[in-house]
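Left out: one protein chain. Kept in place: all the others.
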Amino acid sequence: MIETAPETLLSIKELRTCFPTRAGLVTAVDGVSLDVRAGECLGVVGESGSGKSVTFSSVIGLVRRPGYIAGGSVTFRGRELTALSPAELRAVRGREIAMTMQDALTALNPALTIEEQIVEVLLAHAVDLPRAGRKAEARRRAVDMLRLVGIASPETRIGDYPHQFSGGMRQRIMIAIALACRPMLLIADEPTTALDVTIQAQVLELIADLRRQLGMSVVLITHDLGVVAEYADRLAVMYAGQVVETGPTRAVLDSPRHPYTRGLLGSIPRLSDLDAPIRPIEGQAPELVSAGEGCRFASRCPMAVGACYARIDLVDVGPGRAARCIRALETAA
Amino acid sequence: MSAIPASPALRAAGPASPGRLGLQTFLANRMSLASAVIVLLILAAAVAAPLVAPHDPNETDLLRRLQPPAWLEGGEWSYLFGCDALGRDILSRIVFGARVSIFIGVAVVALATAIGIALGLAAGYLRGWTDIAISRVVDVLLGFPYLIFAIALMAMMGPGLQNIVLALVYKEWVIPCRVVRGETLAMRQTEFVEAARAVGATRGRIMFGEILPNILSPVIVVATIRMAHVIILEASLSFLGLGVQPPTASWGSMVADGRAFILDAWWVSTFPGLAILVLVLAINVASQGLRDAFDPKIND
């Protein structure tokens, strides 16, 4: 499935998602534009609370009320997802796009066994199950998936309830459910936060294998820049509801153009040098209710100037790269 | 911020507490909203019965014996639904009868829910012997047919408003108890309950402060559904003469009174029967709406 000119599978344009709250309207996602090409892995990193999860919940039509999509478009294989009815969206969600939620425990129903939950999804969405013995085949496939994500003795444990598994095991079960129907696009929201590095590698390799075999595209939302460096082809960095930098992963990590990206890279504790101090970015992300036109990072930015408080758009800063910073080109050197 | 909210109602919504979200869903459902309005109207009429009822419900007038409803020949507009065998105004008796039905419905369900919550929480959270003991009692009570159980109790205790409430509560608490126990079992495993234990919260605080607020929605939904059942049960008891004693008006006894004349004077039984039907149906539809609005499993 290697194509010469990869087509765009998912295209998000100027997406805005808002939540009314007592303090005012929170624009959690404010004009986000992103493309995911067929077969590629897009890494999404950014400040906690910057709208990564909300962006992709909006894509699949699962914004939690009272939130709503206030503008923009989401096209998936040429279809406008924001215009679909709830029933049509449900069909897209199971079969073509799968999303593993960040809250693994809450996304699993505590009253049903793991078997019931995976088999239900398979029966609802897997088209290629044989007519005779559907249930048995679905169960067999569910056991296989659990084994693939590294759950030991899956035949026995498939009958257990979610609370009987450890945090990391629940996370892997979520991934198994998402991958069970072989979606074209997998949105993995922090799929490996609760996993140790060896199993994390195993799960990410599994996802990478499916990418190669099925040409599946992946959106990998994570905080782990190491994971992004290893698995993502392209990278998007989000801050306070906006994309502040995009580009090929290596290029962004090697020469970040946005000061926030640089700050992120500086805050990583490195195993290779335990004495190196961790340098957190000073201050806090702005309140989304009152975020104005200007650069949202300006108040924490070491290189902010007066012009930063005027409207700032993404500017080209190299082949396939863009950054939302007026001084991006100065730092290119 | 030039966002155009999807609906103005959403914008005014204020803080998005989970309950508030459910309320919005409920208000968006026209059928349930209409039903809730009907229930409230009946409730208001019952409370203000002396003002609403055109006549004294117990005033007999033998000249008006079995007088037909207003729109039939021989009817009078001031006696809209006609009169019964003693010449009492049926509409007025229905209005006063609503007091009995609603009082018993509310009292029984409120008492039963309070008992059910306490015992269900104890069984589901404490487990062990408490759970075994409570669950056994529940199983045994569930084994009796409800109406026969209530008839037997009424026969023992004698009629009267208070006794009806007691007779029904004896078995009714089992239903909220089972619901609460099931929900509590699921909740006691959650990490936030564990977190409360980790800070040293007592068992009482965990049951009533942490778990109860999370299981209230299904309990309220069940309570409204049961309210309709209890109203029918009370009507059945009164119909059998075991309920509220004459001359107090009760829908069940009114239907019973009209039995003898069902062919010549159908209105005597039919209108109180319709009253039961309308109230029960309205409560059921409204509670269906509540369930849709508050049951997170149905919310997509």
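Labels A and B are assigned to the chains in the order they are written; within every chain, residues are numbered from 1.
In the analysis below, contacts are C-beta pairs under 8 Å (C-beta built on N, C-alpha and C of every residue); 3 or more make two chains touch, one makes a residue touch a chain.
The rule is short, and it goes like this: contacts and distances are computed from a predicted model.
K.L.:
Leaving aside the chains you can see, what is the UniProt protein name of the one that's missing? Options: "Cell division protein FtsX", "Nitrate reductase subunit gamma", "Formate dehydrogenase subunit beta" or "ATP-binding cassette domain-containing protein".
P.N.:
Options "Cell division protein FtsX", "Nitrate reductase subunit gamma", "Formate dehydrogenase subunit beta" or "ATP-binding cassette domain-containing protein" considered; the missing chain's recorded name is "ATP-binding cassette domain-containing protein".
K.L.:
Which one, A:Thr17, A:Ser53, A:Thr100 or A:Ser217, makes contact with the chain that was left out?
P.N.:
Counting the whole complex, the residue in contact with the absent chain is A:Ser53.
K.L.:
Among A:Thr17, A:Ser58 or A:Gln102, which one is in touch with the chain left out?
P.N.:
A:Gln102
K.L.:
With the full complex in mind, choose from B:Thr60, B:Thr130, B:Asn163 or B:Asn214 the residue touching the hidden chain.
P.N.:
Touching the chain that is not displayed is residue B:Asn214.
K.L.:
Could you pull out which residues of chain B are in touch with the chain that's been left out?
P.N.:
15-18, 190-192, 194-202, 205, 210, 213-214
K.L.:
Considering the whole complex rather than only what is displayed, give the residues of chain A touching the chain that is not shown.
P.N.:
19, 21-23, 45-50, 53, 64, 102-106, 147, 150-153, 155-160, 164-169, 172, 190, 193-201, 223-227, 229-230, 250, 253, 263-265, 267-272, 274, 277-281, 284, 287
One rule holds in what follows: only the chains that are shown with their structure count from here on.
K.L.:
So what's the Cα centroid distance for chain A and chain B, whole Å?
P.N.:
Centre-to-centre distance between chain A and chain B: 47 Å.
K.L.:
Residues of chain B touching chain A in their complex?
P.N.:
Result: residues 1, 3-6, 10-11, 13-16, 21, 24, 186, 189-191, 297, 300 of chain B touch chain A.
K.L.:
Hey, which residues of chain A end up touching chain B in the complex?
P.N.:
My answer: residues 16, 18-22, 24-25, 27, 62, 65-66, 68, 70-71, 86, 90, 105, 109-111, 163.
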